[in-house]
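What you see is the complex with one protein chain gone and the rest in place.
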Amino acid sequence: MIKVAIVGGTGYTGVELLRLLEGHPQAEVRTITSRKEAGMGVAEMFPSLRGLKRFGNLADCNVVFFATPHGVAMAQARELVAGGVKVIDLAADFRLKDAAEFERWYKMPHACAELLAQSVYGLPEMHREAIRKARIVGNPGCYPTAIQLGFLPLVEAGLVDASHLIADAKSGVSGAGRKAELGLTFSEASDNFKAYNVAGHRHHPEIVQGLKGVTHEPVNVVFTPHLTPMIRGIHATLYARLTKSGVDLQRLYEERFAHEPFVDVMPPASHPDTRSVRASNVCRIAVHRPHDGDIVVVLSVIDNLVKGAAGQAVQNMNLLFGLPETTGLTAPPVLP
Amino acid sequence: MIKVAIVGGTGYTGVELLRLLEGHPQAEVRTITSRKEAGMGVAEMFPSLRGLKRFGNLADCNVVFFATPHGVAMAQARELVAGGVKVIDLAADFRLKDAAEFERWYKMPHACAELLAQSVYGLPEMHREAIRKARIVGNPGCYPTAIQLGFLPLVEAGLVDASHLIADAKSGVSGAGRKAELGLTFSEASDNFKAYNVAGHRHHPEIVQGLKGVTHEPVNVVFTPHLTPMIRGIHATLYARLTKSGVDLQRLYEERFAHEPFVDVMPPASHPDTRSVRASNVCRIAVHRPHDGDIVVVLSVIDNLVKGAAGQAVQNMNLLFGLPETTGLTAPPVLP
Amino acid sequence: MIKVAIVGGTGYTGVELLRLLEGHPQAEVRTITSRKEAGMGVAEMFPSLRGLKRFGNLADCNVVFFATPHGVAMAQARELVAGGVKVIDLAADFRLKDAAEFERWYKMPHACAELLAQSVYGLPEMHREAIRKARIVGNPGCYPTAIQLGFLPLVEAGLVDASHLIADAKSGVSGAGRKAELGLTFSEASDNFKAYNVAGHRHHPEIVQGLKGVTHEPVNVVFTPHLTPMIRGIHATLYARLTKSGVDLQRLYEERFAHEPFVDVMPPASHPDTRSVRASNVCRIAVHRPHDGDIVVVLSVIDNLVKGAAGQAVQNMNLLFGLPETTGLTAPPVLP
Partner (left out) sequence: MIKVAIVGGTGYTGVELLRLLEGHPQAEVRTITSRKEAGMGVAEMFPSLRGLKRFGNLADCNVVFFATPHGVAMAQARELVAGGVKVIDLAADFRLKDAAEFERWYKMPHACAELLAQSVYGLPEMHREAIRKARIVGNPGCYPTAIQLGFLPLVEAGLVDASHLIADAKSGVSGAGRKAELGLTFSEASDNFKAYNVAGHRHHPEIVQGLKGVTHEPVNVVFTPHLTPMIRGIHATLYARLTKSGVDLQRLYEERFAHEPFVDVMPPASHPDTRSVRASNVCRIAVHRPHDGDIVVVLSVIDNLVKGAAGQAVQNMNLLFGLPETTGLTAPPVLP
């Protein structure tokens, strides 16, 4: 039984970790900490978790999940790792390999840049073997998960102009986290649709880093995030220009993901909807070539809190501890 | 392992049964039938269930769930029961003890009125022992579940004027089922709120029958259903006038439900929200007495598709087969 | 042309006043002030109002609308009124006649209690003649508007037990104002339904005061507010026990409101929905007597920002200045 600690158990990724681990047969949450709501029981904040009780401390655990704002995990990772505790950070501290890049986007110095070399980017579909041996996992961002999985087969195979990729992505509001912000209120965000951060979003360098890792060509991505009035879900609509002809794209995708337990390549002409993955760890992908032209359109959907955060973190934990990768992650989506 | 058949696997209660039973360690869905969408795989209608495959026939099973419109279960129940198969009907065929009452509200003759005497109303909090021995269970309606559980302690204890009960109930849109109706479209039902069927709703006789069973006084309920723009959830706001004074209502509720695994009496002054039970089998209840007056206000919330339908049906299956009542029903609510 | 000032033009009632007055043929908004967002143009906060430009000061105007938090209007009213400027307060400063009652609910001393006697409660359907002559109008709260209009005919006619009235009311999220609060975020408030302030809500004394004014019997109201996932709209479901029989309720309502331009009594058996009044100043009411019992059920819907706030304020302005009451308020509801 893996002894688990969650730091920051009161944000949306934290409470989602609790929900998923509650059904995990080989893991037990021993400790939940939260600076923000000190002295408040989890159940007081989340009546959905009434009845849960936790005790213990981080050092007693086998793995610590950081479901915290950026900057928290890197302050504690060195000591935990030295003590033999595995670290899975759901924030950005261990996603970017280049500390300078981190500092440019997150506006804070990196507290343990020397650990970046050994930390592993936790996208199992790209780095499965490295994750198995890692001590620190940088769990991917929600947008980068949907977008990289969607582009991966095309870029790996060198079929498209990687210097002109377009990722038009739409996120549910929970992607912004559990915070009181005017623009996130129901009165402002419902019955509304808008783009944001078109000039630059923190997930941009992460996407570029990932795709650069699988090609020798220059990679440029125009990434346009949008806010859509739903709680959960990301829908990435991806555009790339083919540089080779005569490729069976459907087959390419099916073969690339044939052995991936959490990537579902839909039949030709499909339009996956976000609710088809709600509360589950699945990424569903469809690939189109409209009017048989030279632009490929890929549709990629995930639940931002599961495959885009807590579920992928549990998937990584399973890898870290040698469990079957799907352990605790097989509950079907909640629909309707 | 209980062999399960689902008749009508393509409505919302059917697909919810599939979701819940997928995680049930002692039950296996062998058969799914659907007249409406014959020849269409479940996964084609519900991409959330891609990968599920089923075969078999009803008679091979230990229990058949009818997740069908009213009138289907009663046409097949006699034969199934004779063959030793248990029947759990999620529609209304076996809810009302009085066939005439059924016919008045559902506008069809009852096909097996003689089975009504032995069928059991499947609200475990009222009829647990009878359910254990039943062959046919009439699974309660969604509104009646929330409303009866909320009124039960008051009416059982004879503390209120049972002839003037008021149930102001609000339901998410999935309560209307999976059907194409103008009034249920997003453009008509979102950003909107309305009452409906104020003159009379089919769940009314069911509520009255249940409450009459626990008191010797006349029972009258004014029941006002409303449609609210959410997918899942029922919120019942209940009003009753106290006829006795000096009662500790909080304690009354806590004691009545102390051993109920799926009824959570909230602390004093609470306001349970529907999302705190989303996708789970829990009913949360809070009891108030505003301004210390003589009117009690009870707030009772459930997920209409779980405790109000499929979850309660699984709970009943567990009772029918001697399993721990919570088997397969312990997943935490999905929040946010 | 009436010269108008708006204090607090950046909350939802302020921006709604701007929208309505933009189409008013006899009024012109000269001044908009906002402490919160000083130096920021209205259009920066509300792109819907790009192009509006304002100048001037309060004393130059004929009427000042206070679309501010409680406590602001009473600090400036004395001076304005002395200078001959009419005041319409959309907050609570001039709603309650009893300063002590105000102080109990709003937790602040009243700054000009001596003006309460001459200020008029701005519900035209009850106080039309007094409003015409007033210098200060206390514009009603949103819940009290829907609830009083719904109960009025019954209580005026002495047909019901006024000491046991029940008002089960549901509000859209904009009723909470334009503020960043966790519970109002889309992730928390959508796909959810809950009651709040069951123990006591600030609109309670206002409702009781209004109904007491039209009957000699004691008045008690149990008022249960709920939050529903829509932007605009209030749906009040009202319950009262008849003390007289043989009354034609439909006719009672039709006659009471026959000459009211903004109260629409629906045909028998109707269920008005909130969207049927969206963005308009209309209150639609239906009256029911389920199962011919002794409990009357009244359904009353308004747009909380229009008839429940800014629209009613404009209606009051029209009365104050001798204009036809419907001037500038005839635009049809926005549906869908």
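Note that the chains take the letters A, B and C in the order they are written out, and that residue 1 is the start of every chain.
Simple rule for what comes next: a contact is a pair of C-beta atoms (placed from the backbone, for glycine too) under 8 Å apart; a residue touches a chain by one contact, two chains touch by 3 or more.
Nothing here was measured: the structure is a model prediction, and the numbers come from that model.
Chemist: Sort through A:G83, A:P109, A:G158 or A:G200 and give me the one touching the missing partner chain.
Modeler: A:G200
Chemist: Give the residue, chosen from A:A99, A:I166 or A:L252, that touches the chain omitted from the document.
Modeler: A:I166
Chemist: Which candidate, B:A189, B:V221, B:I285 or B:L299, sits in contact with the chain we can't see?
Modeler: Residue touching the absent chain, from the options given: B:A189.
Chemist: Touching the hidden chain in the complete assembly: which of A:G23, A:G213 or A:P229 does that?
Modeler: Missing-chain contact among the listed residues: A:P229.
Chemist: So one chain is hidden, and I want to know which residue out of C:V15, C:I136 or C:A240 touches that hidden chain in the complete assembly.
Modeler: Answer from the full complex: C:V15 touches the omitted chain.
Chemist: So which bits of chain C touch the chain we can't see?
Modeler: Counting over the whole complex, chain C touches the hidden chain at residues 12, 15, 18-19, 22-23, 46-50, 174, 178, 190-191, 231-232, 264, 266, 272-273, 275-280, 284, 305, 330-336.
Chemist: Which chain B residues would touch the chain omitted from the figure, given the whole complex?
Modeler: Interface residues of chain B facing the absent chain: 12, 172-174, 176, 178-182, 184-191, 229-231.
Chemist: Which parts of chain A are in contact with the chain that was left out?
Modeler: 164, 166, 168, 170, 172, 187-188, 190-196, 198-200, 220, 222-224, 226, 228-233, 235, 237, 239, 241, 269, 271-275, 278, 288, 290-291, 293-295, 297, 299, 301, 336
What we mean here is this: only the chains that are shown with their structure count from here on.
Chemist: Name the most central chain, where centre means the mean of Cα atoms.
Modeler: B
Chemist: What whole-Å value do you get for the distance between chain A and chain B if each is reduced to the mean of its CA atoms?
Modeler: 36
Chemist: With chain centres taken as the means of their Cα atoms, state the distance from chain A to chain C in Å.
Modeler: Those two chain centres are 46 Å apart.
Chemist: Using mean CA coordinates as chain centres, what's the chain B-chain C distance in Å?
Modeler: 38
Chemist: For chain A, jot down the residues that touch at least 2 other chains.
Modeler: In chain A, the residues touching two or more other chains are 12, 174, 178, 190-191, 231.
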